[in-house]
Structures are given as C-alpha cells and as structure tokens.
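Below you will find the structure I want to go over with you.
The complex is shown incomplete by one protein chain, all other protein chains being positioned as in the whole.
Note that the chains are named A and B in the order they appear, and that numbering of residues resets to 1 at the start of each chain.
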Amino acid sequence: MLSIDNLHVSVEGKSILNGINLDVKAGEVHAIMGPNGSGKSTLSSAIAGNESYEIDNGNILFKGENIVELAPEERAHRGIFLSFQYPIEIPGITVTNFIKTSINSNLKARGEKEMSASVMLKKIREKAELLDIDSKFLSRSLNEGFSGGEKKRNEIFQMAMLEPSLSILDETDSGLDIDALKIVANGVNKLKNKNNAVIVITHYQRLLDYIIPDYVHVLHDGKIVKSGDKQLAHELEEKGYDWIK
Amino acid sequence: MAYTEEELKKELETQEYAYGFVTDIEADTFPKGLNENIVRAISERKEEPNWMTEWRLSAYRAWEKMEEPNWANVKYTKPDFQKISYYSAPKSKDKYESLDEVDPELLKTFDKLGISIDEQKKLAGVAVDIVVDSVSVATTFKKTLSEKGIIFCSISEAIREHPELVKKYIGTVIPPKDNFYSALNSAVFSDGSFCYIPKGVKCPMELSTYFRINQAGTGQFERTLVIADKESYVSYLEGCTAPSRDENQLHAAVVELIALDDAEIKYSTVQNWFPGNKNGKGGVYNFVTKRGICHKNSKISWTQVETGSAVTWKYPSCILKGDNSIGEFYSIAVTNNYQQADTGTKMIHIGKNTKSTIISKGISAGKSQNSYRGLVQVNSKAENARNFSQCDSLLMGNKCGAHTFPYIEAKNNSAMVEHEASTSKIGEDQIFYCNQRGIDTEKAIALIVNGFSKEVLNKLPMEFAVEAQKLLEISLEGSVG
Partner (left out) sequence: MQLSEKLISSFLAFELDTDINSPIHGIRTNAIKKFEELGFPSRKLENWKYTSLNRVIKEDYTVFSKKKNVLDFKNVKDYFIDNIESYKIVIVDGFFDPFLSQTSHDGLDICIMSAALNKPKYSKIIKKYFNKTANSEDSLTSLNTAFSKEGAYIHVPKNTVLEKPVEIIHFATGNEAALMLQPRNLVVVEENSEVEIIESHQSLTDNPVFTNSVTEIFSEKNSKIDYYKIQNDVVTSSLIDNTYISQKRDSDVKVHTFSFGGKLIRNNLNFFQNDEAINSTMKGVTIIDYDQFVDHHTLVHHANPNCESHQDYKGIYSGKSTGVFNGKIIVDKIAQKTNAFQQNNNILLDDKSTINSKPQLEIFADDVKCSHGCTIGQLDQDALFYLRARGIPKKEAKALLTYAFANNVLESVKIPELKYKVKKIIAKKLGVSLGFDL
C-alpha cells in the first residue's frame, strides 16, 4: 500500500530525514518509535503532504502511485489520514459541519455522490458511540477549548467517519489518560481490517499494549536504525533509546 | 446550544443558489431627472392624499439645499441625480388579487431568486412582499395575517388604507431632513413595505420582503415602516438582488422601526445587490438609512449579511428611549474585488437600564475596503446602561483594507461599555488541516470564514442562514491566489 524509498526531507534548509525506507502492506500495523527530535513527526507530515516539509530526494508510493507532488487534499482523497499530534482549532465550525464538508469533499473528488443527510446522521451516531462521544460534543466548535483527550478522540472519530486506507496516528497517546487511551485504541482496533493499514507513531510503548503492531521500527537521526516485531518495543521500553544508538 | 437531530439534519442539507439575470418584464418608467413636478407625479401616480404629497415636497425642498455626505471611508463617482429615473413599475393594470394574476415572467423571477412563493407558503410559512424596481407586486399570505389583525402590505396601499397609522409614524424615527439620502427617499419613494402588529400579537410567521432592481437606469427608493404595538412580536426578513449591469445603480432606502412598550422586532437583511464586476465596473450604490426606536422594555435586533453592492453606506441604529429597552446589531460584511463598505451601527442610550450588543464581522478580499463605523452613546440620564461591542476583521490577501472607527461617548458614571476589536488572517495551519481531511483550499477558506461569522449567522432564521452561508462562499470565490 505504502512504499517509501530513500526519503530525504528538510525543513527550512535543515535536513531531518536522511533516507527512510518503509513498506506497509494492507492489513498491517506498523509502529514507528524514536526519541524526541528523531524525525517521527516529520515523516508523518511528509506523507500527508505538509508543504513546509521539503522532499529533497526519494519517493513515496501510495497504492503504486508516486504522491510526492500531490497536494495534501489529493492525498486525503486517495485515502491517507493523519491524526495530528496537535489538532488545529477552527473557531465557529462545529465538529459535525467539518466532518460533513470533509466527507463530501472526499466523495466528490472520487466522483461519488454526496452522502445524504440521513445516512450521514446514522453514521455519525454509530461512530460517536464507538468512541464514546457525547452528541453535545458534535455541536461544539472544532477543537476549540477541547481538552487534550477530547482533541485526540475527535481525531479518531474523524478517522472512523472517513474510513481511510492508511491511517497515521502521530503521538495519539500523548495527553491521554489510561481510560481515554483504551477508548482510542479500541476504536482503532475496530476500524482495522485486512484492507487498510495503520502507522502508529509514538515515543512510548504503552499504546502498543493496546494496538498491537506487526512491525516496530526505530527512528534515530532521520533514519530507521532497527526494525523488528512487537518484542522490539518491549526491549526499548526496558533499555531506553540509548541502547540503539 | 442544544442540538436537536432536526437541527443536525438541517445543517447537513445544502441548497443551491444563483443570481445575475435580467427579467424581461414590460415596465412603466418615468423620464430621467428630478424636480417638484416629478415628485408630484409620483405622488399622483400612487393616488396619494394631499398631506403625503406635501410631505414629499417639503422633503424635496430640504434635499435641494443639502450636500451629499463625504465623511464615509469610501470613494466613488457621485451619482448624477438628474440622470436617474425615479419611478419604474412593472407594467400591469391594478393590484393583483391572487398570485395567479401575477405576470408569469415575474413568478419565474421569484423562482430564480430562490423564493418559490408556493413552496414558502406551504413549508416555511413565510409571508412575502415583493418589491421590483420599488413597486410592490405581490403580497402573499395576507389572509392568514389579517385574521390576527396584522397589516402587511405595500406602503402605497397603507397610505391609502391606513392613513392614520402612516401619518402617525412615518418620518418619526428618521425625519426626512435627517440626511441627504433620507431626504431624497422621502421625496421620491415609490413603494416599500408596511407592517403593523397589533397589541399583544405574536406574528406567527416570518414576514419577508424581496427587493430587486430590474430596469436599467433606475434608482430604487423603497421605504419600509414596521410598527410593533405593545407586547407584540415580529420577525422581518429582507432580501435584495439586482441584475449585473455596467452602470452604477442607486439604492437609497429608508427603514423605520417602532417598537412600542414590551414589543420586539427582529429585522434581518441579506443584501446581495450586484457588486460590480471583477474590475470594479458597475454595481449598486447602497446608501441606506435604517433606524428603530425602542420604547419601554422593548427590543430591536438588526441582523445583516452584506455581500453585495459596489459601495455600501449603512448604519442600522437603535434609539433606546424607553427604560429597560434592548438594541442589538449583528453584522457580516464581505467585500471582494473593488467593493467598498462603510457600515456599522449607532446605539443611543437614553432610557435607564438600557442594553446594547454589537457584533460585527468584516471580511475583506481582493482590492476591497471594509470599514466598521459605530457609535455607542450613553446619555447623562441613562442610568446603568450596558454595551458590549466586538468588531473582528479578517483580511485575505494584501491588497485590501480593514478599518475600524468606533466612537464611544459616555456621560453617565453607571455606564459599562466594552469594546473589543481584532484583526486576523486565515492561518496556514488551519488550511493544511482541512486539506489533510480532503477539503480543497477554496472550500477550506469558505469553511473558516463561515466559522468566523458564526455568531452572526446564528442570529438569522434558519432558511436565511443557509442562503447567507452560500452567499458568503460565492462572494469570496476567486479570492484565493
């Protein structure tokens, strides 16, 4: 599904990623771990197409297509979803209105018909329940005044609504208490199937207790320095990141 | 805000909207130019009583001596008042008894305007008075209203049928000599709407007027008078459109609201006069005087969405004369291309315990200039007056301007006045977030602008709010580089 080949990325002239190679197939869960400043968030931003991140070299193939030159919304239309580490506040726009606009934009881009109000309503209700989201929450302004946990839950709610092929969860566990973490992880697990894939980006191992990865990669100084199965995450937790340096 | 499924559903529905056509209706148009004879002729054509003719003439004489104001932050070529035709009516015999008699062309116009009268009758329960080129052509729902004693008709009809009410109230809130354009309007107004809600009556439906300038080379000078008697309530909607034309058309309306003791008037406007083309050619000059007076415990609430006109000059105001009265002003003004808007409000606190709220959202794009101008005045007897004002500006691009000119005058030490203003732009991170969710940049901007304007949009009746949202989007089309 996703194939990253020798990816070099820089921000404001400073190179952050120095040759990333990564292959993610449908049905897989990959975890990317690494210390602060190792380039984890840069990787997710580069895949999603944030224009502040300059791709100096390498390719990102998504479903066989090179997406490096695509606009962020075009990548989204193709099924890439990024759960932001710091979700953006947009005052005055309700969660409902935002998700409606998003879904219909995606459908339209794919040449499909817009979703009718009643179908959307049903879906919103169903997914809100899945993530234990109160209906009052849906009428609030997008992320404005949300707690850290509410923001992250809202990201996963959007993921549930959009049903992407590839979801990148950027530090989704930060700012969550254990109960919220369980709800979020549970949501992700329910959405997972053999046709989609998930990349979990995290500093700590604790989220991986709930979202079990098939592969774990360790990022250091802009490179994947070690790959393995979920056992690797446990080792990291015990020995710390100094171990892999 | 409670959020019912019904509301949720409504929010999820979208509507289409389209304008910019000329309707081919035969019109009866006066020769261009203005003098006492034209004023007399208008009055005669409308079969007005003598006192009305005299009233018009005295306004005309005052206007002759007045000068066009130039304090507003707008630049335009002053209209040549002798090159305008002051009367243009769709040619037809008499007043229509029912909609069936209305020229089918005209009905098509209404369809294009998005106001299918039939449908509104059935679904929304909105009574509509339609004014094309200053003449009222159809008033729906009259019967239902008259059962409650509500008078909703054209002002010409009101002058004929209810002279005592018109005579008592017309020009009491906005004297003919108030300003250059109110004097002009008082002299030449050809029609408009009149509404009277009797004591204790809550008007069961939204009352609505649609204004359209159709004929080329005409000005529109309509006059609206709304009287809410003691303990009554009315919500009034006003929509405006004009076809695309190269020359500048003049619109100089006067709206007077009278809220007697314990009454409430909600007045909403969606103004979409032709703004001129991309190069600033053509468009409507919208020079409007709107003012309401609040008696004891009454409330007047102005809501406006201003997206049209080449030049707008408009300050819907409240005179809070009665104790405990309330004035509100909610405004969204969008300017794009070469549009100029100088709009705001005046809240004059005279009575005790009077309250006013001003929320103004200005959005400037293209090469436009958008100004907020407002006055909050607390007179020395206005004990415990309260005002809260918030003026936010959003700039899109670097060729437009956003200006804020608030005047705050307090002469009473128990007054509490708060004014806040801010200027911002749309954040790149907000756009990226929307992009990531698959929303393209243009749509993302529309969404963010909608959010920015939410506090005001929320004040509009639901049918209008959807239309207004669409309008905002259309107005800002092509404003992203």
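We take it that contacts are C-beta pairs under 8 Å (C-beta built on N, C-alpha and C of every residue); 3 or more make two chains touch, one makes a residue touch a chain.
As the structure is a prediction and not an experimental result, all values here were calculated from the model.
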>> Considering all chains of the complex, which shown ones does the missing chain contact?
In response: B
>> So one chain is hidden, and I want to know which residue out of B:N35, B:S146, B:S422 or B:N458 touches that hidden chain in the complete assembly.
In response: B:S422
>> For a quick check of understanding: of B:G149, B:P406 or B:P461, which residue touches the chain that isn't displayed?
In response: B:P406
>> Which candidate, B:V39, B:M396, B:I448 or B:A468, sits in contact with the chain we can't see?
In response: B:M396
> If the missing chain were put back, which residues of subunit B would it touch?
Replying inline: 71, 378, 380, 393, 395-425
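Keep this in mind: only the chains that are shown with their structure count from here on.
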>> Under the definition above, what is the set of subunit B residues touching subunit A in their complex?
In response: 1, 3, 5, 8-9, 11-14, 427, 429-430, 432-441, 443, 447-448, 450-455
> What residues of subunit A sit close enough to touch subunit B in their complex?
Replying inline: 48-51, 71-73, 75-77, 81-82, 84, 87-88, 90-94, 96-98, 100-102, 105-106, 109, 114, 117-118, 120-121, 124, 135-136, 138-139, 141-142, 158, 162
